[in-house]
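Note that this is a trimmed complex: some chains were dropped, and none of the rest were shifted.
Per-chain residue numbering starts at 1, and chain names A, B and C are given in the order in which the chains are listed.
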Amino acid sequence: MAPDYIVQMNHISKHFGGVKALQDVHLNVERGEIHALIGENGAGKSTLMKVLAGAYPKDEGTIVIDGVEATTATPRAMIDMGVSVIYQEFMLAPDLTVAENIFIDQMQQSGMFINWKDLKRRAKQQLQKIGFGHIDPGKRVGELSVAYQQIVEICKCLAKDSKVLVFDEPTAVLTHSETQKLLELIMQLKAEGVTILYISHRLEELFAISDKITVLKDGKYVDTVETASITKEQLVTMMVGREIEQLFPERNAEIGEEILRVENLRTGDLVEDVSFSLRKGEVLGFSGLVGSGRTETMRAIFGADKKTSGKVLYFGEEVHFKNPKQAIRKGIGLLPEDRKSQGLLLKQPIRYNATLVSRQGNGFINHKKEQEEVRKLLARISTKYGSTEDNADSLSGGNQQKVALAKWLAVDTKVIILDEPTRGVDVGAKTEIYQIINELAENGVGVIIISSEMAEIIGTCDRAIVMREGRVTGEVPKENLSENQLIKLAMGV
Amino acid sequence: GDAEGESSGSGGDGEEKFEVGFALKTQDSPYFVSLAEKVEEYAEEHGWEVTVLDAGGDVQQEAANMETFIAQGKDLIFLDAIEPDAVVPSIDSAAEAGIPVINLDSGVAEEANDVTTVYSDNKQNGRLVGLAYAEKIGDEEIKAIILSGAKGNVAGYERRTGLFAGIIEGKLGVSEDEAWKLAEEFEAELSSKGKAANEEAKFSVVGQGWGNWTEEEGLKAAEDLVTANPDLTTALGENDQMLFGAMTALQNAGVEGVDVVAAADGAIEAFDLIKDGSYFATGLNSPTLVAEKGVEIAKEILVDGKDPESYDEVTLTEPAAITEDNVEEYYDFGF
Amino acid sequence: MEATERKIKSMDATRRKFDWKEFIINNNTFIILLLLIIVSAFLSDTFLTTMNLRNILLQQAGPILVAIGLLFVILAGGIDLSVGSIMAVGATVSAILITDMGMHFSMSIGVAVIIGLAFGLFSGILVAYAGIQGFVATLATMTIARGVAFVLTEGRPVKVEAGTISTLVSKDFMYPIIWITILLIIVFTIIHRYTGYGRKVIAIGSNETALKLAGVRTKQYVMSTYALSGALAALAGVFVAARSSTGSATVGMGQELDAIAAVVIGGASLMGGRGFVLNTVAGALILGLIGNIMNLMAVPSYPQDIIKGVIIIAAVLLQILTSKRDRTI
């Protein structure tokens, strides 16, 4: 008997200007399975899903949903055919309430008047269903943290009763416990007969839940395999086209004297009494749950937020950075967690982005020379891009991250703070970023990594600090680093 | 090109066909619309072709319009200038190009190399109306509001100062020169304090509103002023339209017995109101007269070859205060 | 999850205890309006008289409607510069229909509003379907509509017979334009807050892509906001014509800037997505009051502009100060 395909995408091609994002791609998904989609940054995963959702018109190919060919692939038509997508970039209206965002798809059909009470009640139900009943459905989405926004985004798609649900990197902004919750939820949906398409760069998630995996590379279809019949190493090789010996490369950095010391830092409403120190050549991890105050702590050190009290000692001297400029002058860098809203000029050339920090003067610019510099810089971290003059938003997520990081590599830093440096970055590129981190450390830079991926903390850090509710709950040396240990400290159990 | 083309019907008595331009300051009120129409009408009687360009109250645009006419090599230019000084360079470059410029309706600075200025004298019109009103009011106190046109507008300034001069002259019986001096002081006080008074003449202006020459803005400005000064005796204005708005405001406020006095204008509607006694007076500012006289001078220069230098600086149409007594006489000059 | 719970608790707590700061933040436009009223009452005896208050209402009825229409355009992330010119079209069309065509005045109002709506629709199509930036599309419409008003009247105000359109401002009928305006304020408050239409407009201004991906045909809604703005502007123009019994092509010159200022003083964001009808009304009244009180006090006219500018800045600053939250980059 032929397999019962609910999604059949065949010979799909799609280009953006000169970039061929998809070339003759196939994706066949059986009813009721969890089908993972994997590939390097820029492989075309998101594009394929947007084509499926009707958000991008395809150049060529056919889409058949549940035996019916989708001839007019508009978002509305695809929603009606039962496909919904949780996009990689949130598709939320920040000025509307949580409840409205959850039911945004029903806006079109909704009657004349809105029954706020009913709307909020239904939203509450939806949120409770996935274990986030404490989110206030009447709150404006813009006031929520990134993680909660992701929850709303997920809730929104669940509210649609779809046959096919696409998750495009849903866990990138979630931490351990939320990720676990989400994965359980997905399994539950599967049990209810919903077909799931799942994109993630976190391989362990794929192995935990998926039935099949389709691999894309450079916009082309590579293969579809049974999850059970493949190992991580084989999968990585398929995706990257070469073997990755070690996800976390060795580091030979010499840890030197203390360069940064934070004492009893307080900032905002949350961060209280944070103390830690960082040494030359050291990679220090910050672990914790979403909202544990890691970002706020670092922003306060960097001068992006005001610190209410506490001391920051830099090379033994007390410093008060009133703004990032002062921190940068002294050799501190910060890669923000949200590259889109804080890290990049999306509508400007890659070149401008890469030299954002190194070019502080107002004098003349030699474009040729700058191009050359940027090319070298980007080559050093294996960035995939068309031309230095292309806008940053033409890059895939992972490559955007590299460009955001590149601007800090163009200057000499003594301390660099990386907030979720590999969020949404593929395995191959991750290794490359770890390699960059190692090089920095080997050159005597003190590196702070905030990461919600425990494996990353364990694999890359010399020492980890765990935060919970704005306080440091523990410090774990490299020898003792384990998921168990980190979770315990993060959850306060 | 538009240079050649059909010859317009009339004026077939062998007259040479001239092209004249009319650089008009604005066309957003009936006076200017009439003026343009009348100039066209009289000029076409001679078989001339008239091009009207409107500056919309913008001195830069006015200069551009003048330059256009010069570049097109018009035979003569009529000009209704926005400001007396700003337009001088434009007039001079026309003169350099051998194009005579006749000013209509608005005066220009003395040094300008123009033929003459044909206009109803704003100052004298205002003064005559003021005198007539002073005569009517006798020894009683005048407590007035004034509706002005646009800030920075010269004609408006001349009209209201004229009104003040006339009223003060009539009330105090001083010489005209003395009256002008007092009127200027009065105006200066008004513009710096928002109010002005001449105790001796028992004449005060308790508020100035800006009506942008239009009825609807006049109404709005008058409403606030009438509310603040319900005991006013007089509504002064720099044109008729704004005062029509003021009359509505007075009516709405239930304030009666207020005299309505316009420094200069001559809308038919105002004449009708003067006839039935609900509008005291307006100064004669007739587009018909100005256009007629202007085209006549143009003909003397273009057709009869009269020397453009031979004209006086200004050619005034008769100023007059139109009141109930003489409104019939002037009725046809209304617009 | 404990952290979350703690926050929720503190949120509940704020709900129980009246939060002054929050109250001021949410109502700062009204507070500014109130302050202005109090100050005005002290500055001028005439200010609080029935006549003056009635005048203010009659004068501001039009500007309020224009600002409300504009608010919807701004909510959806657009801008409309054509409202002043469309007022002129509304004023002249209604006057001409009554005077030259002998149409009944109530009909003429309807036709004027429809023509205003058509101008708005024109801008709306340019923005939503042709992809022209709202600023430019409506700048063009502004020029065109003004031209049309002048062509229609040939530059002469059209006088309308008393007892026709002036019924709209008649004392005997309790000043209909005031009641119409109050009614429309209520209607648009409801539309903004309680209808799918209002929410969609906000959603578009907030994140149009999200809405498109949810299958909403956003273009029609964008277009509709311009149409709405055009219709309300034309009605405001009719109000002006009614008050002076004259339809003039010069009506509403510069009104677009006042209307935008009103919307912003009302706390709306020009980026779209945020703004309220009642606050906009308050914004329009604040601007109207500034003019009124200066007239009442006979402030010399040249400095009036300066004072007005300073007060606008003060009002907006006050609003920003009272709504200041924590500093972040």
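What we mean here is this: contacts are C-beta pairs under 8 Å (C-beta built on N, C-alpha and C of every residue); 3 or more make two chains touch, one makes a residue touch a chain.
Every value quoted in this text rests on a predicted model; they were computed, and no experiment measured them.
Q: Just one representative per chain kind is placed here; work out the formula for the complete complex.
A: A x1, B x1, C x2
Please note the rule applied: only the chains that are shown with their structure count from here on.
Q: Average the C-alpha coordinates of each chain, average all protein C-alpha coordinates together, and give the chain whose average is closest to the overall one.
A: C
Q: By CA centroid distance, what chain is farthest from chain B?
A: A
Q: When the C-alpha atoms of chain A and chain B are each averaged to a single point, how far apart are the two points in Å?
A: Between these chains, centre-to-centre, one finds 72 Å.
Q: Could you work out how far the Cα centre of chain B sits from that of chain C, in whole Å?
A: So the centroids are 36 Å from each other.
Q: Would you kindly tell me how far, in whole Å, the mean C-alpha position of chain C lies from that of chain A?
A: 43
Q: Which residues does chain C have that touch at least 2 chains other than itself?
A: In chain C, no residue touches two or more other chains.
Q: Send over the residues of chain B in touch with two or more other chains.
A: none
Q: How about chain C: which of its residues touch chain A in the complex?
A: 1-6, 8, 11, 194-196, 199-200, 202-203, 205-207, 209-217, 273-274, 326-329
Q: Which stretch or stretches of chain B touch chain C in the complex?
A: 27-30, 32-33, 148, 151, 190-195, 206-210, 212-217, 219-221, 223-225, 227-228, 241, 244-245, 248, 252-253, 269
Q: Across the complex, what residues on chain C touch chain B?
A: 44, 46, 49, 51-52, 55, 58-59, 91, 150, 154-157, 159, 171, 240-241, 243-246, 248-251, 253, 291-292, 295-302
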